[in-house]
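Of the protein chains in this complex, one is absent; all others appear in place.
Let's turn to subunit A:
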Amino acid sequence: MEAVLALAIGTLTASGLWLLFRPRTFQVVLGLCLLSYAVNLFIVAAGRLRTDAPPIVGKVAVDPAQYVDPVPQALVLTAIVISFATTALLLVVLLASRGLTGTDHVDGEEDDQ
């Protein structure tokens, strides 16, 4: 399971980075999306991997070893919401830039090739 998760994070990061350095704005946005997925998975992994363990402890005193760490799950939730919102904003700016400059290049002008 660790290996699968590590591979998934690695693949997502690598593809995200590659897309981030592409010249087209839409590719950059997709790259940032993939990177944020990778980061979200990474945060979950930072709380140690557990399967079949609930994150919430009841009122009775119990052994915390039976439960998974709830903090990273809360962090991931926050991170997802924030990256969703900023991506939406970036899409709007992308459209504005396309409308104003007439190109979807990240610099607002084409390379002379």
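Following the convention adopted for this analysis, a contact is a pair of C-beta atoms (placed from the backbone, for glycine too) under 8 Å apart; a residue touches a chain by one contact, two chains touch by 3 or more; residues count from 1.
Methods note: contacts and distances are computed from a predicted model.
The listed choices are "NADH-quinone oxidoreductase subunit J", "Monovalent cation/H+ antiporter subunit D", "ABC transporter" or "ATP-binding cassette domain-containing protein"; the UniProt protein name belonging to the chain that is not shown reads "Monovalent cation/H+ antiporter subunit D". Listed by residue number, the positions of subunit A touching the unshown chain are 20, 25, 28, 32, 35-36, 39, 42-43, 45-48, 71-72, 75, 78-79, 82-83, 85-87, 89-90, 92-97, 99-101, 106-108.
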